[in-house]
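This is the structure I want to talk about, given as structure tokens.
Of the protein chains in this complex, one is absent; all others appear in place.
Let's turn to subunit A:
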Amino acid sequence: MRRPEEEEEEERSSPGWRRIPINDNADLLAEILGRLDGRSLAVAGCVCRLWNALARREAVWEVVCYRHVASAGASAAAGGTRSVVAALGGYRRLYRLCIGPALDRLAGVRRRQGPAAAARHVSLSLALSLFSIDCYERLGGGGGRQQQPPPTSLLFLGKPVDVS
């Protein structure tokens, strides 16, 4: 059994090795966090303040979202998409309300019927459509109505993924 210090010694002596303290470089950390899936990213946001701030970055969630959806020609329209999504509530919210539950639902289908059955995936346009409907529902009515019924259009997807 080699002791941990011996291992470290060996690693440090190999050429090209360099320690990079991850917390010093926010962008690098963001890049790494962007490769997580939604839930893990949310968990990562509970580690410390720095990580929490990064885990709330829209850019990080944007990467996460794009990785999980299939979209045709995403890069071309990315700029316009960003502003629309931001207007509708942001990528984190998009994941929480639409993409996350949809992925869960599809995973459930895959579980139930085997991997072959769930060749379907979530498409960005579909997710955005649902997102826009939800956003629309949340807009208040004009001054008249006191009680707002809670938005319901996404209920069919099941519970929103907890990414807070």
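Structural remarks
Operating definition for what follows: a contact is a pair of C-beta atoms (placed from the backbone, for glycine too) under 8 Å apart; a residue touches a chain by one contact, two chains touch by 3 or more; residues count from 1.
Please note the rule applied: contacts and distances are computed from a predicted model.
Missing chain, UniProt protein name, picked from "Trans-2,3-enoyl-CoA reductase b", "DELLA protein", "Phospholipid-transporting ATPase" or "Exosome component Rrp46": "DELLA protein". The chain omitted from view is touched by exactly one of A:Cys65, A:Leu97 or A:Val122, namely A:Val122. Take subunit A: the residues that touch the chain left off the picture are 73, 76-77, 80-81, 83-84, 87-88, 102, 105-106, 108-109, 112-113, 118, 120-123, 125-126, 128-133, 135-136, 139, 141-142, 144, 152-153, 155-159.
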